Structure formats: structure tokens, C-alpha cells
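Missing here: one protein chain of the complex. Every other protein chain is in place.
Right after this comes chain A.
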């Protein structure tokens, strides 16, 4: 006869196996979702460009961000982390990415939004620099889909053709 321990063990093993299979299936179904997110970012106002006391340039922008990320949500999506980064190249650096704003979207209803906000994180050219004057930069909206279980997804949308002013102001 099977003892209580053996039965408990069999049940635990079986249920854990089923759970693992369901988790991987749930994560796998994410692959069938073909999202078509829309986003638009505009610099509605350029506030200022200054040189800090330590020599680094700092800029301040007011941004208009509107996006529809509802198609990113599936039944396995816990949240979408969305952030806007300024990306530019300098003589010394091949890439500079500076996060200006971010937001955690916890449900599909909240994934369509339009806001006007000045940069939440400081736009400072570091660590070596005063390279922001007249600098061309992209604004890239990144989104990271965090699942209830399984694999994480990330994608982005770049908006090009922004330029910082030639003089401090």
C-alpha cells in the first residue's frame, strides 16, 4: 500500500509539474500577440540650457507624450514600464541615453494616455561634459512588458530630429 507521505509527494510533484507547464504555456502564448503600439512625443517647450558649477551641461524640457500601448497587454501581462530617453552621440561617447520620464502602466485601461510634463529626471550630460549646446538628439519611447510569469519583452519607438539650442539660456 502507498503511505501518506508517498501520496502527498506524488500530489505535490504532479501539481508542481502542471503549474510549471501552465506557466510556460502562458508565457509562450505571448508570442502570438502582435502589438501595434502608437506613440508621439513632442517638445512643447524648451525651458532652459545651463552650465552647472561643475562644468556639466543641463537642459530642461517640457514634453508632450501621447501613446496608445493597449495592444501590448495580453492575459499574461502584469504591467508595462514605459520610459522616454534622450539619446545622442558626442565626440567621446558613441551613445548617451538619459531617461527623462517614466511611468508604470498597471492595466490596459491606463495604457492610452496623453500628458504634458517637464522632464522628471535631470537631463545632464555626464560624466565628462559640456556637450549639449547645438546637440542633435532623439527622443525614444521604450516599453518593457513585464509578464505575470515567463519572458519579458521590450521594444521602442524613436523620434528623431530634435536639436538643443546653440547658446545657454
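Basically, contacts are C-beta pairs under 8 Å (C-beta built on N, C-alpha and C of every residue); 3 or more make two chains touch, one makes a residue touch a chain; residues count from 1.
Everything below uses one rule, namely that contacts and distances are computed from a predicted model.
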Remark   = From the options "Signal peptidase complex catalytic subunit SEC11", "Vacuolar fusion protein MON1 homolog", "RCC1/BLIP-II" or "phosphatidylinositol N-acetylglucosaminyltransferase", the chain left out of the display has the UniProt protein name "Signal peptidase complex catalytic subunit SEC11"
Message = Using the touch definition from the top, which of A:93, A:118 or A:138 touches the missing chain?
response = A:93
Note = Touch with the missing chain holds, among A:7, A:51 or A:78, for A:78
Query = Considering the entire assembly, which residues of chain A contact the chain that has been omitted?
reply = 23, 27, 78-79, 81, 83, 85, 91-99, 102, 104, 106, 121, 126-127, 142, 144, 146-152, 154, 156
